[in-house]
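Here the complex is missing a single protein chain, while all its other protein chains stay put.
After this line comes chain A, so read on.
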Amino acid sequence: MRLEKCWFCSSTVYPGHGIKFVRNDAKIFRFCRSKCHKNFKMKRNPCKVKWTKAYRRLHGKDMTQDSTFEFERKRNRPERYDRNLAENTLKAIKKIDKIRSDRASDHIKNRLKTGKVQRQKEARKQLELGIHLVKASLALAQDSSLCLPKIKVNVSQAQTEENQPMEE
(Lines give C-alpha, C1' and ligand atoms only; values in the text may rest on other atoms or scores of the structure.)
Protein backbone atom coordinates (compact mmCIF):
# COMPACT_ATOMS: atom_id res chain seq x y z
CA MET A 1 0.00 0.00 0.00
CA ARG A 2 1.34 3.36 -0.93
CA LEU A 3 -0.02 6.83 -0.30
CA GLU A 4 0.12 8.66 -3.59
CA LYS A 5 -0.08 12.33 -4.42
CA CYS A 6 -2.91 13.74 -6.44
CA TRP A 7 -1.57 14.97 -9.76
CA PHE A 8 -3.65 18.08 -9.71
CA CYS A 9 -3.76 19.37 -6.16
CA SER A 10 -0.90 17.37 -4.59
CA SER A 11 -2.91 16.12 -1.68
CA THR A 12 -2.46 12.53 -0.54
CA VAL A 13 -4.65 9.91 -2.12
CA TYR A 14 -5.51 7.20 0.37
CA PRO A 15 -6.42 3.70 -0.79
CA GLY A 16 -10.02 3.45 -1.81
CA HIS A 17 -10.20 7.05 -2.89
CA GLY A 18 -9.93 8.73 -6.21
CA ILE A 19 -9.43 7.68 -9.78
CA LYS A 20 -6.33 6.58 -11.62
CA PHE A 21 -6.10 7.50 -15.27
CA VAL A 22 -3.63 5.65 -17.46
CA ARG A 23 -2.80 7.48 -20.63
CA ASN A 24 -1.71 5.63 -23.75
CA ASP A 25 1.90 6.63 -23.28
CA ALA A 26 1.77 4.80 -19.92
CA LYS A 27 1.83 7.95 -17.83
CA ILE A 28 -0.34 7.50 -14.80
CA PHE A 29 -2.36 10.35 -13.34
CA ARG A 30 -3.82 9.96 -9.90
CA PHE A 31 -6.60 12.17 -8.65
CA CYS A 32 -7.80 12.49 -5.11
CA ARG A 33 -11.37 13.40 -5.94
CA SER A 34 -13.64 14.20 -8.85
CA LYS A 35 -12.93 17.92 -8.51
CA CYS A 36 -9.33 17.37 -9.52
CA HIS A 37 -10.33 14.80 -12.12
CA LYS A 38 -12.77 17.16 -13.75
CA ASN A 39 -10.28 20.00 -13.77
CA PHE A 40 -7.82 17.71 -15.49
CA LYS A 41 -10.38 16.76 -18.10
CA MET A 42 -10.94 20.46 -18.71
CA LYS A 43 -7.24 20.61 -19.48
CA ARG A 44 -6.51 23.10 -16.75
CA ASN A 45 -2.93 23.65 -15.77
CA PRO A 46 -2.54 23.09 -12.02
CA CYS A 47 0.20 25.72 -11.88
CA LYS A 48 -2.41 28.29 -12.82
CA VAL A 49 -5.21 27.13 -10.55
CA LYS A 50 -4.98 29.02 -7.33
CA TRP A 51 -5.97 26.44 -4.75
CA THR A 52 -3.49 23.79 -5.82
CA LYS A 53 -0.19 23.14 -4.12
CA ALA A 54 1.60 23.51 -7.43
CA TYR A 55 0.40 27.11 -7.78
CA ARG A 56 1.25 27.93 -4.21
CA ARG A 57 4.74 26.56 -4.46
CA LEU A 58 5.35 28.21 -7.78
CA HIS A 59 4.26 31.61 -6.51
CA GLY A 60 6.12 31.41 -3.24
CA LYS A 61 3.05 31.16 -1.06
CA ASP A 62 4.19 27.88 0.47
CA MET A 63 7.57 26.63 1.53
CA THR A 64 9.49 24.92 -1.26
CA GLN A 65 13.04 24.30 -0.07
CA ASP A 66 13.51 22.55 3.20
CA SER A 67 15.56 19.70 4.54
CA THR A 68 12.47 17.99 5.94
CA PHE A 69 11.34 17.25 2.40
CA GLU A 70 14.31 14.97 1.94
CA PHE A 71 12.80 12.47 4.33
CA GLU A 72 9.74 11.98 2.22
CA ARG A 73 11.39 11.13 -1.06
CA LYS A 74 10.15 8.16 -3.01
CA ARG A 75 12.56 5.30 -2.66
CA ASN A 76 12.23 2.33 -4.96
CA ARG A 77 14.51 0.04 -3.04
CA PRO A 78 12.68 -1.95 -0.38
CA GLU A 79 14.38 -1.96 2.99
CA ARG A 80 14.95 -5.20 4.78
CA TYR A 81 12.66 -5.33 7.77
CA ASP A 82 14.34 -4.40 10.99
CA ARG A 83 12.16 -3.96 14.00
CA ASN A 84 14.25 -1.24 15.59
CA LEU A 85 14.46 0.67 12.33
CA ALA A 86 10.72 0.46 11.86
CA GLU A 87 10.07 1.66 15.39
CA ASN A 88 12.48 4.57 15.08
CA THR A 89 11.05 5.51 11.72
CA LEU A 90 7.55 5.67 13.09
CA LYS A 91 8.67 7.93 15.90
CA ALA A 92 10.67 10.06 13.52
CA ILE A 93 7.74 10.50 11.13
CA LYS A 94 5.73 12.22 13.81
CA LYS A 95 8.54 14.53 14.78
CA ILE A 96 9.46 15.42 11.23
CA ASP A 97 5.85 16.12 10.41
CA LYS A 98 5.59 18.54 13.29
CA ILE A 99 8.81 20.28 12.36
CA ARG A 100 7.76 20.58 8.76
CA SER A 101 4.35 22.01 9.51
CA ASP A 102 5.86 24.47 12.00
CA ARG A 103 8.33 25.65 9.42
CA ALA A 104 5.62 25.92 6.80
CA SER A 105 3.41 28.06 9.02
CA ASP A 106 6.42 30.23 9.91
CA HIS A 107 7.04 30.74 6.23
CA ILE A 108 3.49 31.94 5.76
CA LYS A 109 3.69 34.17 8.83
CA ASN A 110 6.84 35.82 7.57
CA ARG A 111 5.28 36.31 4.20
CA LEU A 112 2.30 38.08 5.72
CA LYS A 113 4.42 40.25 8.03
CA THR A 114 5.31 42.83 5.43
CA GLY A 115 1.71 43.80 4.77
CA LYS A 116 0.70 44.22 8.40
CA VAL A 117 0.93 48.00 8.58
CA GLN A 118 -0.91 48.39 5.31
CA ARG A 119 -3.70 46.10 6.48
CA GLN A 120 -4.08 48.04 9.74
CA LYS A 121 -4.31 51.30 7.84
CA GLU A 122 -6.98 49.88 5.59
CA ALA A 123 -8.92 48.52 8.54
CA ARG A 124 -8.82 51.87 10.28
CA LYS A 125 -10.04 53.66 7.16
CA GLN A 126 -12.86 51.19 6.72
CA LEU A 127 -13.98 51.67 10.31
CA GLU A 128 -13.95 55.42 9.92
CA LEU A 129 -16.12 55.29 6.81
CA GLY A 130 -18.47 52.69 8.14
CA ILE A 131 -18.91 53.89 11.72
CA HIS A 132 -22.60 54.42 11.01
CA LEU A 133 -22.99 50.68 10.75
CA VAL A 134 -21.43 50.19 14.14
CA LYS A 135 -23.29 52.86 16.00
CA ALA A 136 -25.97 55.33 14.94
CA SER A 137 -24.65 58.86 14.41
CA LEU A 138 -27.03 60.47 16.87
CA ALA A 139 -25.97 58.05 19.61
CA LEU A 140 -22.37 58.89 18.91
CA ALA A 141 -23.08 62.56 19.24
CA GLN A 142 -24.91 62.17 22.54
CA ASP A 143 -22.51 59.85 24.27
CA SER A 144 -18.95 60.72 23.44
CA SER A 145 -17.60 57.69 25.36
CA LEU A 146 -18.91 55.48 22.58
CA CYS A 147 -16.44 57.03 20.19
CA LEU A 148 -13.26 55.18 19.51
CA PRO A 149 -10.40 56.99 21.21
CA LYS A 150 -8.21 57.65 18.16
CA ILE A 151 -10.82 58.39 15.53
CA LYS A 152 -12.44 61.77 15.29
CA VAL A 153 -15.91 61.54 13.89
CA ASN A 154 -17.46 64.91 13.15
CA VAL A 155 -21.17 64.48 13.54
CA SER A 156 -22.33 68.04 12.95
CA GLN A 157 -25.44 68.45 10.81
CA ALA A 158 -23.69 70.19 7.96
CA GLN A 159 -21.14 67.41 7.83
CA THR A 160 -23.67 64.60 7.53
CA GLU A 161 -25.46 66.35 4.69
CA GLU A 162 -22.20 66.70 2.88
CA ASN A 163 -21.29 63.07 3.48
CA GLN A 164 -24.52 61.60 2.20
CA PRO A 165 -23.86 61.99 -1.52
CA MET A 166 -20.38 60.54 -0.94
CA GLU A 167 -21.71 57.43 0.78
CA GLU A 168 -24.11 56.80 -2.05
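Heads up, the rule we're going with is that a residue touches a chain if its C-beta (ideal position, glycine included) is under 8 Å from a C-beta of that chain, and two chains touch if they have at least 3 such contacts; residues count from 1.
We take it that contacts and distances are computed from a predicted model.
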| item | value |
| --- | --- |
| Protein that the absent chain corresponds to, by UniProt name, given "Propionyl-CoA carboxylase alpha chain, mitochondrial", "ER membrane protein complex subunit 1", "Phospholipid/glycerol acyltransferase domain-containing protein" or "50S ribosomal protein L14, chloroplastic" | "50S ribosomal protein L14, chloroplastic" |
| Omitted-chain contact residue, chosen from A:24, A:65 or A:156 | A:24 |
| Contact residue for the chain not shown (choose from A:1, A:42 or A:90) | A:1 |
| Residues in chain A touching the chain absent from view | 1-2, 15-24, 26, 28 |
